[in-house]
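Omission of a single protein chain aside, the complex is shown with its protein chains in their original locations.
So that you can tell them apart, the chains are marked A and B in the order they are listed, and the count of residues begins at 1 in each.
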Amino acid sequence: MDSLGSELSKYLLLAWLLPLIGFAVEVLGGYWGNRQDKRAAYLAIACIGAGFLLSSFTFYRWGTETHWQAFAGSVSESGHASVADPSGSDGHEKPDAAHHPHKAAGTETTHGTPGHSETAGAHDDAAHHSPGPSYSGTFYTLATFGSLTLSIDYYIDSLTILMFCMVTLIATCIHIFAVGYMSDELTDEYVDHSAHTSDGHHVHRPGRFHRFFAFLSLFCFSMLGIVLAGNIFQVFVFWELVGISSFLLIGFYTERKSANVAANKAFIVNRVGDFGFIIGLMILWTYCGTFSFGDQDLNGHEQPGLFSMIRGSDGEITTVGDDVILKTVGHNGHWEAPHEGESNRTLPYFLLVIAGLGVFGGCVGKSAQFPLQTWLPDAMEGPTPVSALVHSATMVAAGVYLAARFYPVFTTEVLLTIAYIGCITLFIAATIAVVATDIKRVLAYSTISQLGYMMLAIGLGGWAAGLFHLITHAFFKSLMFLCSGSVIHGCHHEQEMTKMGGLRHKMPITAYTMLIGVIAISGLAIPGSAALIGFPIAFSGFHSKDAIVATALAYTSLNPIHFLLFLTPLVTAGITAFYMFRLWFYTFTGKPRDEHIYSHCHESPAVMCMPLVVLALFAAGCAFGGENGPLYHMIGNSEPLGVASGVEAGGAAGVALPSHHAIHEVHGTAGVVALLAAGLGTIVAFLLYCRPVVDPESIKRQFSGVHGFLVEKWQFDNLYDVAFVRPSHIVGRWCATFDKEVLDGILHSTARTAIWIGTIDRKFDETIVDGLVNVVGNVTRSVGMSLTVFQTGRIRQYVMFIAISVVALFALLFAFMPKA
Amino acid sequence: MDAVSLNYVLAIGAVLFVCGVICMTTKRNGIGILMGVELVLNGANLNFVAFSRYTSLGLDGQVVSLFVIVLAAAEAAVALAIALNFYNNHLTIDVDRGDELHG
Partner (left out) sequence: MNVEQLLFALFALLTCAGAISVVICQNVVRMAFSLIVCLASVSALFFLLSADFVGATQLMVYVGGTVVLLIFGVMLTSSSTLLQIRTSPAEGFLAAGIGVLFLAVFSFTAWSVDWDANSDRIARVTAVDVPPQGYNEASSGNTVRPLAMAFVGLRPDKGGNAAGYLLPFEIISVHLLVVLIGAAYLARTKRRVSADTQNK
């Protein structure tokens, strides 16, 4: 038990750094191998696979050291499943929770975070949720500037460990899949059919197999860095690293203009969000004076982290007037606001809101939320494994992860904003997905939509539900992307669903693993199974989406004015089921629409199918048990303080957040409603695309206006083009003109004046200055030359001169000296 | 008080001096020029001794004349060495041939 935190941190550090080592070796050494061997891929897989094993081992160590208390304790504590007396079960749990973390807290690396176990032990409040311990510490201090310390910290709780396992597992599967998918690149002469040289030929270039895996390793390293990061500055650094990795991978086919544009778009749109992120960062640092999440032990005296400062140990934001009091008094994870008369540090409430909105702005960019969602569909230009990685485990997950991590900093106003942003996003993206025909674009919009669900859940106070969906979504979305990659690979890089059909006969493994993913994301379950055998028979998506819808329903019942926050996700659940099944029916059933593609397509090799099967297993079963299952409890173990009890209506927004108990009460209703919506969507899709009783084309014609609007992605790209891109082009042209005409003119005229002055100066120098010097020199020389007459070299003459001179001097002396 | 007036002695010194100077200006022979120098020095010496005898200068005049004699001897030795070198280089003692330093 001795310093479990530092032990875990070492495993995770290793798991985090292995991909970096892989990246370094591949980048530095990749060019020495030939372009046919797969060593780079094996190295990358070994690194990330070892990372997964280490993460799993960390998980095991964490579990055994805490006696799996997160699962056992939370089951009884949260008390959602067995609708037993919550207070009674809490009483049962409490000694356990108080006991174990106490041992952990006695070590140097375990610092209390808000809602630490001692806190739970101290406050004998049954409503208080009791999260598991978190471990924070410093790997390495980069620099100290006055009170600003930049360091590589870690912050480990159950969520961190879970994210590590999830990211490394999915990344490993994707790496293995990519060995098969990218095998085209194992050549010295790769022909890119989508890129053309200026004379109209296809681009021929050497294969970039090792480079792809190098970038993948860098991507994984960056993502794991975000997850492990113990301070917000470190998060920002790896945030940008994720951005640059995605830039490199989306623009992997650099010869294609569309890929370049997409990479630039992803990067620039993310910049917009990061601008807000930086503002939030500055506000927090200015007022809190620390970047660190967890409490820190600085030279013996403890300093509260960001979360402790804002929320304290009771999970409440304490305000005086318009200021938020930062909780800086206390020790050992127990922080309170200073008492009356003591000097206290405050943070204006509106600045806390702005900071929250700013940080959330960064999340909006990364997680492709409205209004910055446009980059993500374009990011499909990258190779499909990249799409799978970007859209499931890494980049977009980073945004949601950060929003969840920063939950204690978000005020209710910010949370409401998050909820509405998520709500808008999920609806817009789902509607666009309905009309998309590119198989990857459908999945891309579905990703945006699901991310909207997660953001919505976090905004509604369903912290654990959002992250629950993040994990399950990561599995089934990566599964579906890899399946689509398999289809694209089998169909020789054909992505249009309109040219597919009936592929399940040709590629059964892909088809049925995809079906698992589709069912999972649609949230289908067998009705009544819960009533019959005690738990619903359903895939992971049902459980997580169910949790979100339940949260939304509870929220709406508390705040009726925000009823859209429940209706929209409910409707969208149906739309989700519709477009996902549409995709599956389109691709795998019916008659082949393009005989040429059908006849040439084939099932993918084993190296690509194996990851599909593994991911399908996880997609189906990872959420086993729903809200009583281990996954949900593990997430709930990290839940910030005060989430479980809900929040009373108050603040400028006047919204209340539902407590766990309230959510649980409506759980049954929400599940039924959501299942109904999903079933409806499925049936409609079945009727339209599998057993066509209605021709989709006629619907398309009848609603051609709406269809066009959706095909044009709600005109967002056009809107941004008109609103931002073109104006900036115009401004750019103005600036260029200004530069050319005015600034260059000034510069040129200055230069011409300087030349003119120089010419005059030169003339002056040459004639007058040089002339004077030359005259002096010439006169001196001529005088000297004339005096050489006397320099005869004859000693007798010199004597004669002396004699004459002496006589002459005497003569002068006598002639002119006054007579005495 | 004295048998001979100081001015006569000075006159003899002046004659010696002038003879030395003329010797230096007219003799083309290097040795002749040296002799002129000796005459000039002797003229000066004579003056020193005369002043020593006739004025209250005292022994200092004689001391200085002794120094002059010694320096003249040294000068003669060096000058003769130079004359020998000159002769070795020019195969003559004619100083008018040694005009390499003319302007």
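In this section, a residue touches a chain if its C-beta (ideal position, glycine included) is under 8 Å from a C-beta of that chain, and two chains touch if they have at least 3 such contacts.
The structure displayed is predicted, hence computed values, not measured ones.
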Inset, instruction - Tell me where the left-out chain touches subunit A, residue by residue. - result: 800, 803-804, 806-807, 810
Legend entry - Contacts of subunit B with the absent chain, listed as residue ranges: 3-4, 6-12, 14-23, 25-32, 34-36, 38-39, 42, 45-46, 49-50, 52-63, 65-67, 69-78, 80-85, 87-94
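In this section, only the chains that are shown with their structure count from here on.
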Inset, instruction - Indicate the whole-number Å distance between the mean C-alpha point of subunit A and the mean C-alpha point of subunit B. - result: 109
Legend entry - Touching residues (chain side subunit B, partner subunit A) in the complex: 21, 24-28, 33, 95-96, 98-103
Legend entry - Complex contact set, residues of subunit A against subunit B: 787-796, 799-800, 803
